[in-house]
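A single protein chain has been omitted from the complex, and every remaining protein chain is retained in its original position.
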Amino acid sequence: MSEALAAPDTTVDLAPRNPRELVLRNPVMAASGCFGYGQEYAQIIDVQRLGAFVSKGITPKPRAGNAMPRIAETPAGMLNAIGLQNPGIRGFLKKYPPIWQHWQVPAIVNISAEAVDDYAMMARLLDEAPGVAGIEVNISCPNIAAGGYCFGWDPEMSADVTRAVRAATTLPVIVKLSPGALDIIGVAQAVEEAGADAISLINTLVGMTIDTRTRRPVLANVTGGLSGPAIRPVAVRMVYQVAAAVKVPIIGIGGIASLNDALEFFLAGASAIQVGTALFVQPGILMRLIDEIEAYLAANGLNQLGELVGRAHPAHRADVTADSDVALAVAEG
Amino acid sequence: MSEALAAPDTTVDLAPRNPRELVLRNPVMAASGCFGYGQEYAQIIDVQRLGAFVSKGITPKPRAGNAMPRIAETPAGMLNAIGLQNPGIRGFLKKYPPIWQHWQVPAIVNISAEAVDDYAMMARLLDEAPGVAGIEVNISCPNIAAGGYCFGWDPEMSADVTRAVRAATTLPVIVKLSPGALDIIGVAQAVEEAGADAISLINTLVGMTIDTRTRRPVLANVTGGLSGPAIRPVAVRMVYQVAAAVKVPIIGIGGIASLNDALEFFLAGASAIQVGTALFVQPGILMRLIDEIEAYLAANGLNQLGELVGRAHPAHRADVTADSDVALAVAEG
Amino acid sequence: MQSAAGATMRPREFLAELLAIEPVMGDSAILTFTAPEGFAKAVGAGQFLDSLCRPESAHDPLLRRPYSICSVDRARNTFTILVRPYGRGSAWLINQPVGTLIDTLGPLGNRFEVQPKTNRLLLVAGGVGAAPLVLLAEEAVRRGQSVAYMMGAQNAEGLLPAHVLPEEVEYVVATDDGSAGAKGFVTDLVGEYLRWADQVFACGPEPMFRSLRRVVLANRIGNAPPVQVSLERTMACGLGACLGCVVETKHGMRTSCVQGPVYDMDEVIWS
Partner (left out) sequence: MQSAAGATMRPREFLAELLAIEPVMGDSAILTFTAPEGFAKAVGAGQFLDSLCRPESAHDPLLRRPYSICSVDRARNTFTILVRPYGRGSAWLINQPVGTLIDTLGPLGNRFEVQPKTNRLLLVAGGVGAAPLVLLAEEAVRRGQSVAYMMGAQNAEGLLPAHVLPEEVEYVVATDDGSAGAKGFVTDLVGEYLRWADQVFACGPEPMFRSLRRVVLANRIGNAPPVQVSLERTMACGLGACLGCVVETKHGMRTSCVQGPVYDMDEVIWS
């Protein structure tokens, strides 16, 4: 164990191959859809201390979102079917970037669309917006041109979106993968190849719950996105698999609710993390994680967060000879 | 509400299009891998009262299973990587069917293999085995001929296995789908078309957890199958989707731990249910469910379990006009 | 002493110590808690708290549960909530022993708005919807306004005990079985008070709102008296960030946790 006299270095560059850079003071981010536009939580935490935050998903046109109920609790998790309620890219640009311009914390804009051109259009509009530090591309959306098939389920379609966004902006581009993809490694490699500066994963799983008294689906939208601690094992697995296959930084997301959870993602290969659902339960969690990660590094004699990243992989395990142990994980029964 | 004077009818035929039939006294089954070979739980519950039980997965050759640890707890769920420890089809046939022969409860044998021929070979050996009431085909296995790609992820490969098993036996054949499939509806239709008498879903999701003290995966096998209440919303969604697309009976599986959970699956379209992980927590749950389902039907004036099956679908909801509301569910954020 | 109307307090996460449990309304209870400094004076009727209803170490049930502030004791800086044991969260909360520290987020949400010219308030309560109207009654009485508090229940046992309300309040009750007050629905009594009231405030289950609205629309003159309703929506964040709790209004989607839970009845688009 080395002596760590100075405070450990927790900075992360999420866009090492982009001249515009995306350097975070620490690896703790707020996840899209769970942190509004940064102002909502500003009343109870010091938002400026965050590594970064990601806005609610923005779409080409304003959306009123789905009917109520939009939320249902499930064991150690929740379903949401907000339906991307947002003011649309133009309404958004008028309202939030002018505020963020005066903030220290990097603000990342999450974009969703149903056509490649629309993703590109939004990226172009964001390119020069003051106060926007990067773009997170949500590819868990139906591709209208492909009959509603999800962009993020197909490596080619995922790469198409990434290429179009990459061509439309010099901003750091993070592509957020869908856990519904069969071949998550293939999708990750495709978006890396297509120019993604970083990869976020995972988005929500698709779930549903039924009210047995009314005998109908609880959510007005019938199905919704499953998030929270329940999905963490799936998220850790995907981060671990993708980390063995790409070189760009990975942002780990899914059920993080404690220091131990965050460490699992770093060890699996994530350079930064996002917290979503746990914010609803513990609004102070982001501040706590920032402090606890720094304290953990110091207590373990680590000078840099990077020393933890990917340490659970075989290359770092003396007793394992394989380069990678990520087989096509199927049934284990 | 009609008067239910006689006890409600809870029988289910899981193989209505098969002359050999698979009639259960009630819809409550024990899931594969969670109930051993029926004897283990016989010491604490009256196994003969069950609708049916499914054996541990049997393979063509004996298997010692994976190294330890094989189990890890996760939020409201668990991971397992048992690695199909079993005596192989021949060892199995010598040992268990002779015992089951004297039992009232239908015993269903779960089979796993890595080649279509091997599935067929096991089905042939089981065909005339005394004490075997049906076969559950676990298609969440890697297909060696397809480079380890999971049978259950592909409609064609799923149909191939089903056809081969169907041709090899006249026993009722239940095909157990993998939740990893992108197009679960397509897989379900393919196996129905290929001759499945019934469909079970879901098997476990693939997950992983890391021990942050040792900085290595908890499971010796690195990844494992995620089961328990955490996955219930995913399972209910898949049952709901598949029920709208096939005519054969569906067996709902995934995180069932209470009457309310079981009712969710019936309302989603399951004709019967299997309980796995919850058995570990509440060994008495199967007996309780049998009693509670009957009591629920009586209390709600239902004469038959069938009156509940699929009731959450639009056809039964006065305010909904669509035939089906199962769009390709993608992101909901 | 600072007046309540002006004071506000940002939401915060705090540990509230359970001081007392008073069983009321059959299976429900009024729970008294300690509050952070200045809390009792700063909060207003209609606001609510979001409580973690489980041991901190478990992840299930995951989310906080919202409870309306029922009353405050400004001198002792304590507050109460009224809880019905409905499901897992509320049943856990109501069964904690005195002394338990409950992780609480708040105050959240907007307040009932009493217009400067209002002198007579009609409050219409159903079930645990009684809670925010108790605090509203306390505030109105402190300001010297007249309050008629109407409550309905299946039987006498289901009613809020009178001692919970300030003495000055006129407590009008109705029961389905006639075991206390008028026999029938509380909304049947609303008609005759509509002329008297300058403003109406209501909180209760959805069916109550529907019949209240029918009575009001049938009886009032123009838009007078105006009616404010406190609506219940499933919530996640409680801070306006997740958009999970919206109510559709004539001005678009409004979050129930920040822009609600109190709405003008005429602005809500009733489905």
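Quick notes
Order of writing sets the labels: A, B and C. Residues in every chain begin at 1.
The definition used in the following text is that a residue touches a chain if its C-beta (ideal position, glycine included) is under 8 Å from a C-beta of that chain, and two chains touch if they have at least 3 such contacts.
Everything numeric in this text was worked out from a predicted model, so none of it was measured.
Judged over the whole assembly, touch between the missing chain and the shown ones holds for A, B, C. Considering the whole complex, the residue from B:Arg70, B:Arg216, B:Arg237 or B:Arg311 that touches the absent chain is B:Arg70.
Summary of contacts with the chain left out: across C:Pro55, C:Pro116, C:Gly144 or C:Gly222, the touching residue is C:Pro55. Of B:Leu24, B:Ala52 or B:Met78, it is B:Met78 that touches the chain left out of the display.
Think of the hidden chain as still there; on subunit B it touches residues 33-36, 40-41, 43-44, 56, 64-65, 68-78, 80, 82, 85, 228-230, 257, 277, 279-284. Where subunit A meets the omitted chain, the residues involved are 75-76, 229.
Seen across the whole complex, the unshown chain contacts subunit C at 54-55, 57-61, 88, 91-92.
As a working rule, only the chains that are shown with their structure count from here on.
Of all chains, C has its CA centroid at the greatest distance from the CA centroid of subunit B. As a whole-number value, the distance joining the C-alpha centres of subunit A and subunit C reads 37 Å. Inter-chain spacing, taken between the CA centroids of subunit A and subunit B, is 33 Å. Among all residues of subunit C, those that touch two or more other chains are 59-60. Looking at subunit B, residues 75-76, 229 sit in touch with two or more other chains.
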